[in-house]
Every structure is written in structure tokens, then in C-alpha cells.
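Complex shown without one protein chain; remaining protein chains in place.
Each chain carries a letter (A and B) given by its place in the written order, and its residues are counted from 1.
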Amino acid sequence: MTARAEHHSLYGGGPLSWLTTVDHKRIGVLYGVTALLYFVVGGFEAILIRLQLASPESTVLGAESFNQMFTMHGTTMVFLVLMPLAAALFNFMVPLMIGARDVAFPRLNAFSYWTFLFGSILLNLSLFIGQAPDAGWFGYANLTSKQFSPGMGIDFWVLSLLVMGVASLAAGVNFVVTILNMRAPGMSLMRMPLFVWMALIVQILILLAFPAITVGLVFLLFDRFFGTHFYIPAAGATPLLWQHLFWIFGHPEVYILILPSFGIVSEVLPSFARKPLFGAPFVIFSGILIAFLGFGVWSHHMFASGLGPVPDTAFSLATMLIAIPTGVKIFNWIATLWNGHIVYRTPLYFAVGMVALFIIGGLSGIMHSSPPIDLQQTDTYFVVAHLHYVFFGGTVFGLFAGIYYWWPKITGRLLGERLGTLHFWLMMVGMNLTFFPMHFLGMDGMPRRIYTYAPDMGWDDWNLAATVGAFVIALSVLVFYVNAVKSARSGAPAGPDPWDAATLEWTTSSPPPEYNFAITPVVNSARPFWLHKYGPTRAISTRTREEGTPPQPDAPVETIDLPSPSWWPLVASAGLGILMGGALVGLGVVLLGAAILVVGVFAWALQPLERPGHPAFGPGAPA
Amino acid sequence: MLLDVYQDVIWWSVGIFVVVEALLLFAVLRFRRRPDDTGMPDQVHGHTALEVGWTLIPAAILFFIAIPTVRTIFLTQRDPPPQADALQVSVVGHQWWWEFQLPELGVVTANELHLPRGRTVLFTLTSADVIHSFWIPRLGGKRDLNPGEENRIWFTPDSIGVYEGQCAEFCGASHANMRMRIFVDEPDAFERWVETLKGPAPIDTTGFTTFLASGCAACHAIAGTPAQGKIGPTLTGVGRRTTIAAGILPNTPEHLANWLRSPDSVKPGALMPDLNMSETRIDTLVTFLYGLQ
Partner (left out) sequence: MTAHATTYGIPHRKMAMWVFIGSECMFFGSLIATYLAYEGRSLTGPYPSEILNIPVTSVSTFVLLMSSLAMVLALDAVQRADRRQSALWLLGVMLLGATFLGFQVFEFTHFYGEGLSLEQNLFGATFFVLTGFHGAHVTVGVIWMTTLLVLLLLGKLPPERSLDVEVAGLYWHFVDVVWIVIFTVVYLIQ
């Protein structure tokens, strides 16, 4: 097939085909584009926050608007940017990296995307009517009760999070089954790429952690809509129930946010150092341990709640324990670079940047793990510094490493190196200028979530510096978008393997054909493509040829039937969105949404997955 | 004691930061591919002894952080506090002001509190509405005020001075405007302050009539008078306070007048209604309030 035909077969088909696609690659692109748009929205919210805080007693934003801004900024970045960007890369890359043709449940995959999209629209609708949620991204009870938050903001927040939770849970089931059950022959768990390992762990975390926040949100929903008293002290309840449920979700959530970036770095560093990941089994087991221990530390977010010395001690020690596997990963990454032949390219910069910045975030985290220290730091700008070093320095830098690394595979073109380098340095400088001073602000007593501060506190200069830094970050993001547009229009063609890498996704064309692999590979190593290129024997074989002979492009192949596109996931998602959004309008809309959901689900269940006789490859496939 | 743990951890953190970042930076710079680097670097897969080493060494460092941490937790949270006969202060958080009660001394005040030097203070913390957090950075760590529950913390202020504090748990529109001031005095100065909070207050009767006629007593109390409202901060001794509106404005006639004119513009969301008072009435009230010493 010519390159043009391959382009056509993946991204062709017209705009409507994007609504019915069940192809994991296109769904990945949908997630990525949506998340990158929300990145601008969340970033704009951050700029407004920083403009207001640049000087004391400023009047850029009033109290109510400011409180909505920091709530929307946090909620948007966590749920509408970081998670979907990881989902974009999981979607596109995981099936390719395990030698599969798609995920286990392609229509469920589409459903996850559309549900996420409708949930995100529901959340942002609140901004349009001037009633965005305003109780923080973590919405503590009982501030969120009807009594103290009488408007609709919290309702939007609860409903949209519930909708997006469904999307994440569906994806969790889908990817766990895909990763466990669809690997190429010979790819044992220990031969699986690190990115896929981290994806597996993240999905398991989602499946076990999201139910806790679902229950917490359901209780809040019932309190606000049906008059229950789950979080009402006057009825004998405790608002701390919300904190426990939220953080039982919330702490694993931060690992959900960082592990994908850990996985990306574990792919990028070996590729650019041109040697294997050092201690791969240890890096894998560290990931598993971090996830497991991550369920036992949630009350380190509650050291100021007054739990008592014994729980404080238990959670403090458990938190310190997590530092050990985290450190193991960092040392293994450094050892991967050690004695390598490091090729300097943008993905490498972001990967190294991620490690460097995460070290800082991790160290401030260790400080937080000690309650005597944390009781000064919690709820101050010190925590804001910590969380941005790990979420921005860690997650965002890692995601950009992944974006620059896999962009050629996804689009068939390279991103520009010079703009990429500029993006990296601007973002590095901006990020540190914005967030490092916040350590000092916290130590100087500046609490978080305040819309203004007094001029005699001595907080002016660092706040101004942070605001300048925020604009530098904004500039760096603009550079990225310019790079992206230039690449899409006129970027250099990438070819299948621009980085001379080791894993299966680089054996396909860029972008891959709709069916990924003409012949399912059989692997016998963790670095199958590397050994295939440089090993003494061929490390990737197929059933139709003997080991040791080069691949025969015109060997007889089986017919490949692919899942056919379907409207029903979109319909079902729309039904769910209307059902939940309808709670703000009236019972009629709720019932309408339910009806659409039921119709969508039944039609979907009764529609066969594949249309036999319309193969994507082999005899009878379109040319 | 707190300072010891803090310094302990800071130095470890700085040390680890320097060493690890240096290794990373060195690796990235030193092992850049050179033109004469043909072929492949050694395809090393790992080294078990190193793995054991860099697992055990961080564990050991954490051990040195954990021990003083746990010791400090138990020492600082001992209940009752080690010093006998601690001064009891009951703190009730409100949106957006602080209520301080000294039950043994029979006095109540708001937003500004005096404490005697050298005596342990035991704070019992609760909230009348949502979760707040009590924090005076230069005196100690913070503790939340949970509605329907009671938290207890204590510390022993040992230096004369003025200490700023602020609510440290997001509690709604004017969370940023919920501040307080703690004055640590010599014991006899403290006693004198307590006396000023007991009734009966010397009051200007005209002003007090206007006060009552304006409906202020529905929410505010003045010790030793018929005004016993519990919804807003007590105004006993308000003329002596250095700040008003929970620490956000210096206590001057101009600021007080602004507050009375429109509480919501000073403090967004303030529960004190805009009473649409005439300038004359405001002047009378300002004079009256300043007289409450």
C-alpha cells in the first residue's frame, strides 16, 4: 500500500466517521484533541488566578469569581486534561505495543470517549451560566451542602464528575481485559513494555478507587436533591465522611495521574540512551508496590483534621514507605542513561525534565509525610508548590515526552526540533519561576485558596514572580501549538521508526494501517524490534515464515475482519449525559435521557461487532 | 521540638536533592552520544546489588526521619497537656470570624485574643457552620474546626508579641478575610485585658439607644448590657481592638464607617446585612463603638 492510501485508511472517511468510529487509534486522537483544548481552558483559568494574586488586594477577580476559577482550574486539569491525555496515549499505543489489532471492547471504548466528552461539556456549561462550582476541586462537605452552597455550581460539579466516572470505569474494564488477554504470542507479562505495565496498573487503580468517590458523590447528590443528611452535622453525621471517601479515591488518583508519565519515561529514556531500561523488573514491581501502598495513605491529606496520634503515625509511616519504590524508579532511570549514547531530541528533554522536577516534588512530599511539619505546610502555598511539581513537572512533562515521542507514529510527521527545544526550555523556566517561590510563600504563612492577601504580609514579590512565570508557561504552550500546526501542515515525514526504538509499535507504518498488523507478531523478548534489527536472530516471527528469514510482504495472509463503526455508543453516551444533566432541569428530561440510554444499550448489545464479508485486509479488502 | 524535625527533614531533603539531581545532570551531559560513538552502548540490563543498595539506603534515611516524627506526634498531641492548669480557650469558627471564649474567666471576645506568656493554652476547637482551620503560624501547626465535633490542641507561647493568624481551610466566599491576631502579654497585662471584657461596660447612652434601635443587638452582644445577640461577633471592648472585620481592616473610624455602610463590599458574602443607614446614624454608631473600651 502506498503511504497516501494508508493515511486515507486511518484518518479518512469524512467528519461523520469520527462519530461512529470504534478504532482505538481514532478514539485516541479524539481524547488527545479534546484534552489539549481543555488544557487551554484550564490554563486560562490559571492565568486569571495569577493575575488576581499578582498584587495584594487586587480587583481583577472578585471573591466569588476567584473561588469558581480555582475550582474549575483544578477540576479541569485533573479530569479534563491529565487523565484524557493519558487516555489518548493508552488508546493509541497500548494495542500496538502488545501486538493487538484493537482493544477488547471497541464500542465500549468509543462509549468511554463520548461519555467523557458529554461530562466535560456538562461541567463547563456551568461557566456559561455564571454558576461554576466554587468549593474547590475536592469540594469538602459541609460547605457543599445546600445550606452553604445554595446555587447550582456544586450540582454541576457532582453530576459531571459522576458522568466522567462512568467513562473511566468503562475504560478500566476495557484496558485490563485488553492488556491481560490480547497480548501477542510470546509476550509474557515480564516482556510487556513498561508503558503497558503502567497502563494496566492505572486501570486497576481506577477500578478500585473511583467507586469510593462515586459513593461520596452519590451521598452529596442525595443530600442536595433528596434531603438526606449524609454530611449534615446537625443530624449526627460527620463531614469527615466526605474527606475519607474523597481521599480513598484521591490518593490513588494521584498515582493514576503520575504512573502514565512514569511509563512514558521508561520508554523514552531507553530509546534515546540506546540501551535497555535498567532494572526493568524492579521498575515494574515498584509500580505495583506504589499502587498497592497508595491505597493505605489517604489520611495524610487529613493530618489537620484531628484524627489522633495513632492514625497520624500510621498514615505518616505508610506515606514514607511509598518514597522507597519511587526512589528505586528514579535511580533506575538515571542508570538507564548512564554509559548510554544519549541522543539529544525533544522527547528526551521532557523525559529528563520530568525526572528532575519530580525529584523536587517528591522531596516536598516527604516533608508533607511528617505530620509535625505538615501541620505548618498543609493548606498553604507549600502544598500548591508540591502538587504542581508532581502534576506539572511530573505528569505534564512526562505527557509531553510521550506526545513528542509518539507524534510521528500518530500523524506520520515529525514535530519540529527547534520549536520543541524552545517549548521545553520556556516551559522549564516558566514552571520553576511559577512554582518554586510558592514553597517560600507557604513557609511564610500564605494559605491556599485565598482570593486576596494583605499588603503587609511580605508575600508581594514572590506572588508577582509566580505570575510572570505563569505567562512564560503560557508562551511555551503557544510554541507547542504552533509546532503542532506546522507539523500537521508541513512536518517532515516520519517513517515507521524515526527514533530507532525497541517496541512493536515502531514496526508498523506511521500512521499505522487501520488493522495495525497485517500478521500478528510472535515475540520472544521484551525488546522485540531492537533484537529484530540488531540481534543475532530475528526476534519477531510470524507463523507463515521460518525464523531467520526476512519478512515476506506478499506471503498469503488471512482475511482480517475489523469491528464495524457504530452509532450506538454515541447514542448511549448522549442518553447518559441527558439523564444526568436533566437532573438540573426536570424529571421529564431525566426520563428522556434514560430512555435514550436504554435504547442505545439494547441496540448496541444486539448489533453484531463485525460485518463478515467486509474485511479490512486480505482478499476482498478495499485497496 | 517541631523545629528539630523540620530542620532534620530540610537538611536531608537538600542533601538528597543535590546528590540525585547532580547524578541525573551528570549522566545526561557526560553520556551524550559523540560522533565517534559508533555501534551501541553496552546493553546492560541491571545490577541486583545496586537495586538492593538504592532500596536500603533511602529506607535508612526515612528511618531517621520517621523516628523524630513519631516522637513529636505523640509529644505534641498529649492530652491533657504536660503543664498542669492550662488556660482553656474555646474557639468557635464562624463564616467568617473567630469566636474566643475563656470559660474559667467568664469572658468572650472575637478575632483578637490576648494570652499570658509562659502558660500553656489548651484550645478546644469547633465550628458553628462549615469546616475552618485554626492557624497561627508563628505559634504552632494548624488544626481544623469541624462542626459537630471538638478538636483539642495546645501550645505554650513564650515570647511577648503580636501573632497573625488566618483560617486555613477553604470555608466559602470570604475565606481569605477570616484572620485573627493573638497578643502574648505579660501575665498582669493579660489580667487587665480580661477585666476589660467583663461588664458592665461604660456606655454612652445615646449611642446605645441608636445601637438598639438599629437592630444590632439581634446579632451582637456587649457584656453587661441587654445586648446579648449570639449570631455575630461580640462587640465587648471593640474600641480597643487593633483590627476589625476579622483582622482585615485597621480599626479606624473611617474603616469602621465603611464597614457599617456596606459590609458586603468590605467582605464579600458577609452575613451582616446592608442596613442602609444614614451618615448621621453611622457617625453615632462609630462614636459609640469606639467608646466600648
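We take it that a residue touches a chain if its C-beta (ideal position, glycine included) is under 8 Å from a C-beta of that chain, and two chains touch if they have at least 3 such contacts.
Everything numeric here is computed off the predicted structure, so don't read it as measured data.
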Touched by the hidden chain, restricted to displayed chains: A
Sole contact to the chain not displayed, among A:K25, A:R107 or A:R183: A:R183
Option touching the unshown chain, where A:F219, A:W298 or A:W499 are the choices: A:F219
Per the touch definition above, residue among A:A54, A:L208 or A:V343 touching the missing chain: A:L208
On subunit A, residues whose C-beta touches the chain left out of the figure: 101, 104-105, 169, 172-174, 176-177, 180-183, 207-212, 214-216, 218-219, 222, 226-230, 235-237, 241, 245, 248, 520, 543, 558, 560-561, 602, 605, 610
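As a working rule, only the chains that are shown with their structure count from here on.
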Subunit B-facing residues of subunit A, complex: 62-64, 67, 135-136, 140, 142-143, 148, 233-234, 236-240, 273-276, 278-282, 304-306, 308-309, 312-313, 316-317, 320-321, 323-324, 327-328, 330-332, 334-335, 337-344, 352, 355-356, 359-360, 363-364, 366-367, 369-376, 378-380, 445, 447-454, 457, 534
Interfacial residue positions of subunit B with respect to subunit A in the complex: 1-2, 5-6, 9-10, 13, 16-17, 20-21, 23-25, 27-28, 31-34, 37, 40-47, 50-51, 54-55, 58-59, 62, 65-66, 69-70, 72-74, 76-77, 95, 125, 129-131, 133, 135, 137-138, 140-144, 146-149, 151-152, 164, 166-177, 179, 248, 268-269
